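There's a structure below that I have some questions on.
Of the protein chains in this complex, one is absent; all others appear in place.
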Amino acid sequence: MTRLMKYFSEGRTSGKHTLPFVVILLGVTILASAANLFLPADSALYVSTYTITLLGKYLCYAMLALAVDIIWGYCGILSLGHGAFFALGGYAMGMYLMRQIGDRGVYGNPLLPDFMVFLDWKELPWFWLGMDHFWFAMLMAVVVPGLLAFVFGWLAFRSRVTGVYLSIMTQALTYALLLAFFRNEMGFGGNNGLTDFKEILGFSLQADSTRVGLFLITAILLAVIFVVSQKILSSRLGKVVLAIRDSESRSRFIGYRTDRYKVWLFVYSAVIAGIAGALYVPQVGIINPGEFSPINSIEMVIWVAVGGRGTLIGAVIGALLVNYAKTRFTAIMPDAWLFALGAMFVLVTLYLPKGLMGLYGQLMSKRRTANNSNNTEESQA
Amino acid sequence: MSTLASNSLAFNTLDNTREFFRRDQVWPFLAPEQAAVNVDNKMILYVEDLNLSFDGFKALNNLNLYINDGELRCLIGANGAGKTTLMDVITGKTQCDSGTVFFGQNHNLLNKDEAEIAQLGIGRKFQKPTVFEEQTVFDNLELSLKTDKRVLPTLFSRLTPTQIDRIDDVLKTIGLAKHRFMLAGALSHGQKQWLEIGMLLVAEPRLLLIDEPVAGMTAQETERTAELLTSLAGERTVIVVEHDMEFVRSIARTVTVLHQGSVLAEGTMDQIQSNKDVIEVYLGEEAAGEEIA
Amino acid sequence: MISINNVDQLYGGTQILWGLDLEIETGSITCIMGRNGVGKTTLLKAIMGLLPIKNGEITMEGAALNKQSAEKRAYLGIGYVPQGRDIFPMLTVEENLRIGLPVRGKRMKDSPKGSPKEIPEKIFELFPVLKDMLHRRGGDLSGGQQQQLAIGRALVLEPSVLILDEPNEGIQPNIVKQIGDVILKLNKEEGLTVILVEQKLGFARRVGKEFRLMEKGRIVAADKMENLNDTLIKQYLAV
Amino acid sequence: MTLRRITLRRITLRHCMALCCCLFGLFSLPSFAVESTSLDPLLADLAEAKISKMVPILDKIEKASDETVLPLFRTLLNGNLYYIKSTKQVVGQFDANGDTFYKDVFTGQANPTLTKRDVKKIRVNNTLRGYLRNAIARIQLTSKNPSVRESAVRELLSKLDDDTIGILERLYPNETNKKVKHAMGLALAMNTASQTKLAVSNRIAAIDTLADSLENDVRNLLTTLSNDENPAIQSASNAALDTIAQRANRFAFVDQLFFGLSLGSVLLLASIGLAITFGVMGVINMAHGEMIMLGAYTTYVVQLIMPNYIDYSIWVAIPAAFLVSGLMGVLIERLVIRHLHGRPLETLLATFGISLILQQLVRTIFSPLNRQVSTPSWMSGSWEINPVLSLTLNRLYILAFALFVFMALVIILKKTSLGLNVRAVSQNRNMAKAMGVKTNWVDAMTFGLGSGIAGIAGVALSQLTNVGPNLGQAYIIDSFMVVVFGGVGNLLGTLVAAFTLGIATKFLEPTTGAVLAAIIVLVFIILFIQKRPKGLFPQKGRAAE
Partner (left out) sequence: AETIKVGVLHSLSGTMAISETTLKDTVLMMVDDQNKKGGLLGKKLEAVVVDPASNWPLFAEKGRELLTKEKVDVIFGSWTSVSRKSVLPVLEELNGLMFYPVQYEGEESSKNVFYTGAAPNQQAIPAVDYLMNDLGVERFVLAGTDYVYPRTTNKILEAYLKAKGVAAKDIMINYTPFGHSDWQSIVSDVKKFGSEGMKTAVVSTINGDANIPFYKELGNQGISAEDIPVVAFSVGEEELSGLDTKPLVGHLAAWNYFQSVETPENEAFIKAWKAYTKNPKRVTNDPMEATYIGFKMWANAVTQAGTTDVDAVEQAMIGQKTPNLTGGMAVMNKNHHLSKPVLIGEIQDNGQFEVVWETDGVVAGDAWSDFLPGSKDLISDWTAPIKCGNYNTKTKTCSGQNY
């Protein structure tokens, strides 16, 4: 058993970030929430609802980045279409919120959302049925992305579509969905998407407390998903996943049905993306086909790369940092922020090959090097 | 891959649908236990009339090969004779054009994929050492352990102390005990060779296909490998491909010589070494003598 | 011809070569031996310029080599047959060989023998299988065929120093012998300097004129091949 | 109704000569302009008339004169007719080298004293333009030039009033040119067929002769006649319509094929550079679209520099765009990509950053607005093969250009050592070095070549679409799709993929609409890749695993 302990303490380093991460995440979240709800608006420590909403959005993105990192960083599947799963989760939530509007829409139609009224639809399409039930809608928010990921992954991985072929296919997938959702005939509000939400589970979406609530829920779910993912990835399954990344064919020759592992992980990742999307929509107040845009999906990959691929915490940090930079830059230098953001991407790639976490890793490895070279010395002796 | 590509879309959809409704595929926990390998006839591997050509080039040509259970068989033959290709076919990496390959009497290997074949107990070491470069030596071995390789069992499995001991034993055997936490990618060529042998050992397969194990090893290491393989035979069946005649002589009971995709000769080492054809296409006039240090 | 002085080399933080000194004489066949992982390949790569060295100096005929890029070293006449073949898998055999033609062209200008613009016929004489497989992708060849291709490819350069890292790995016995003959012949007839890493004693003894034993990134013994005795072997090559 | 043919270019030599004759005729006109004085009062009326009252005046002018009035009508048609405020005398406005000056429309005599302030424009609208075109055609029926006469007849097919028929009947017997005669016969047959007063047998005979014509006006007439009260006329018309429809369908198919090839050629141009930087070098080059954009902007700048030589600007723009984008490519390679060898996925991140920077750079330098790139006259209009089939010239040229670029690239990669070296470098950089390949040089040149070709694509695209900062974004997804569909690293695959996708889209579009067609094609690609996981032309063999 002591050997086991030694093994875990020496061989692995990723697991040890989990606790600090969860503590910091939840700590900051709770403090910010409290500061928003209980401090007066003119207090120096007051956190505005704008900030809360923004943070909530960042956390959704962090969750999404996690999903991307799980399959890209750990399994080497570069998905350029994860926005699709995110958006589908978002649409499920959006449909629920749309149904919650009831007869408070501009046309006052109790059954049909406004966009259907003014396109002269007579009845609710079948796929909208049941979406007025919260839990059913939430089920859909994970089932639909999961199912899509399953079908797509099952086809692709069994046919051994890999590498750039897979990446571009995922891109084609999200692009096709983008075009499809743009179509008004699809019944999802076309280009405008779904918006003008009123309340969720009876809580007004415009109330500070609801926003704080959503923010807290996002943080907690992020923490849970982080811990669960960490556990999964440090289990033997995680090692198999890494093995598939390194050499898929070798993994098959020692008996792993790699396609199933990949499908499993892809679905898991898609479900996380779906959850992130579902949490995102009530906080930003709109879901529309733009979320399917391939550029969005590419950006997600970039968050992960900036933070450090193959480390869950890197994905989270990358998402937070890039999006914070975007928020700041678009406000401070609206005419030149693309220069700054573009330069940031280039510089990170050049100088931080393993992302921000790599920087941290470099510092750590200075220490570890000593150990390793000792090992080598001994073995040669 | 090639098989899939050759089928029509409709056929494949049907196939996929059928596959989908195979309960053992969809629900891993419903899968029947693997039937044990039937070796009633003492034979563990039957390869018959195997043909395979690449763009007209016949890499395997009516190849027949029978391996007894527990045998240690050496496979030699000129570069390009088809040895590696044969292993590719046996392990499901390459689809052959025609022929049959049975593992025991009850497992047709030709309709199984790599993973299934590996799970049946056929292990392989590649000619060019392939290990998981980004993982530690220890993890490489852990992954190769003989365990339930399905997704959920793998997720919930934990290393047992016996497994750890087993890995430690192997680490010692392959001389990498000190390197257990080194990334496999950082090993030297020879060390990778050993690691790959180690991965075979922990998997405890019924049949080992070993492609050029001693390439890049020193004389002593070669000896050790020879001992190791000899000790495995009996309990396990071993097929070794090697060009090092000294090594082959030290382990071989039966030697099969492949040439241009079919069997040229089969027999004891002495018979082979005096076979004219073999000398001409493979050994060279004075080869055997020269090689001895 | 090539002298290596006090070379240190590291992978990341791990030091592999420790103040290594080595002298290669023109026209010699030097066989470098040592256990797995002692740094033989690393040394050869450093000579070829594929790995940066941290300290020390490598010179070729007096001129500093370690500041030159690897491609310059090819032009200076170093041919390299790496361990594990490293042929270009998606290029045809012919293309694999043609890659070296520009260097060959440059080098042949100095010493006119054979055609500088074409793959020399002697390679196909040496390894007839390459001629048969001329239009097959390098990666499709069998292991041994690839090894032959790797040697042939280095010979296209018309090198004055040939570096061979375990060239017999995976090669059938009669061709092993042939490779030995070729090395000896080129050495004798063209004065080719050879640096050979070899584990198989038989071959090393037959072909090598000098030996160097390595351990832990240092040269620990150096002498004429006939002086390679069992004590040394036991000490440095046995496990 | 007929479509305007005057702008449609005919590209046979004979037609060019015809055009020259026509011009020559124009220059020699002033010598005939004797009666122009009698028009003066009418012209003065014209100057003062409201736009809705102008047709009767023009009618009078037409009746009162002959061919000599053509320059007047033409000037008015082009909106260049002005009148001098003080004298009510009409003048034409001309532009040369950026200066505006005025000439007498009949004599061509310049009037240097007039300035913008002295004149006022005589306005035209679409109704008037339509009228003028017909009037010109009527006048031209007696032109000396047969092809002018022919197009005049065809122009008039849609407006066969009694006047016109009268003229045609008068001219028909004396017409010597076969083609003109045929066209006139067509017009007369149309007239005969539609005259209810005439004998049914005559009408049916006329209808039968119409069956070999593809003119719209004929079809419209026949459609009307197919509802005629006389059943014999009805069935004759229907039969004729069927014959026409059959022929027309064949041409429609050709038309659609051309659309597909044209879209394919655009896809090919957009993706071919990527086939090198991504397909061969393995750089996931998200800035590829911006290289195209730079090429398009280069075209704009070239035209800005040589505004009076738009027709030649393309020939300057092509090498210029190649250089600009190519150099930018080399710069990017030297500054960024080269540090990312062995880390192909990171190139995605860095090149995405570069694409953002380049977009914003263009926005800053050229403004976010689209820039105007003119089409050289030799590229505008279409090649009218028959009334139902005409191929637009710009697309025809671009199709040829795409194939040319493709061939050139194949030759460069096959015949120079660059092609071999770059593949070697991408497969094993260290070994390539050890074989004496100057990897740095090869990388820079290859990336430059790929980018330069993207720049050339930009020149072509500037003729079809917006030249704006988002130009590149619009093509990047398609480009990747094409390269991957064709099989990474296979140029021929890129070619086949581009045309396959182009043709598939264009054959789907009429039935499904553009949006669904795009979706269907995407889904098709996704399913296709399941069948062939390495594209249309996969790299095979052990090494490709």
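Things to note:
Going in written order, the chains are labelled A, B, C and D, and every chain counts its residues from 1.
We take it that contacts are C-beta pairs under 8 Å (C-beta built on N, C-alpha and C of every residue); 3 or more make two chains touch, one makes a residue touch a chain.
These figures come from a predicted structure and were not determined experimentally.
In the entire assembly, the chain absent from the figure touches the shown chains A, D. Note on the undisplayed chain: of the listed residues A:S43, A:T330 or A:Q362, the one touching it is A:T330.
If you put the hidden chain back, the residue from D:R395, D:R423, D:K438 or D:R532 that touches it is D:R395. Between the chain not shown and the residues A:Q230, A:N288 or A:T311, the one that touches is A:N288. Per the touch definition above, the residue from D:Q256, D:S417 or D:N440 contacting the chain not shown is D:Q256.
For the options D:N177, D:S380 or D:N440, the residue in contact with the chain missing from this view is D:S380. By the touch criterion stated above, the residues of subunit D touching the omitted chain are 1-5, 7-8, 79, 123, 125-127, 129-130, 133, 216, 219-220, 223-224, 255-256, 259, 262-263, 266, 359-360, 363, 367-375, 380-382, 384, 390, 392-395, 463-470, 473-474, 505-506, 509-510, 513-515, 518.
Touch with the hidden chain on the side of subunit A covers residues 48-50, 53-54, 57, 103-109, 115, 117-120, 179, 182-184, 190-193, 195-198, 205-206, 284-286, 288, 290, 327, 330-331, 334-335, 337-338.
Methods note: only the chains that are shown with their structure count from here on.
The geometric centre of subunit A is 42 Å away from that of subunit B, both derived from CA atoms.
Averaged C-alpha coordinates put the centre of subunit A at 51 Å from the centre of subunit C.
One inter-chain figure worth recording: subunit A and subunit D are separated by 46 Å, centre to centre, where each centre is the mean of the chain's CA atoms. In subunit B, the residues touching two or more other chains are 1, 4, 54. Multi-chain contact residues of subunit D (touching two or more other chains) are listed as 527, 531, 533, 541.
Listing the residues of subunit A that touch subunit D in their complex gives 78, 152, 155-156, 159-162, 164-165, 168-169, 171-173, 175-176, 179-180, 182-183, 249, 294-295, 298, 301-302, 305-306, 309, 335-336, 338-339, 341-346, 348-350, 353. Across the complex, subunit C meets subunit D through its residues 48-50, 69-71, 73-75, 80, 82, 86-91, 95, 98-103, 137-140, 153, 157. Within the complex formed with subunit B, the subunit C residues making contact are 11, 14, 33, 35-37, 41, 83-84, 129, 136, 140-145, 147-148, 166, 169-178, 199-202, 205-206, 233, 237-239.
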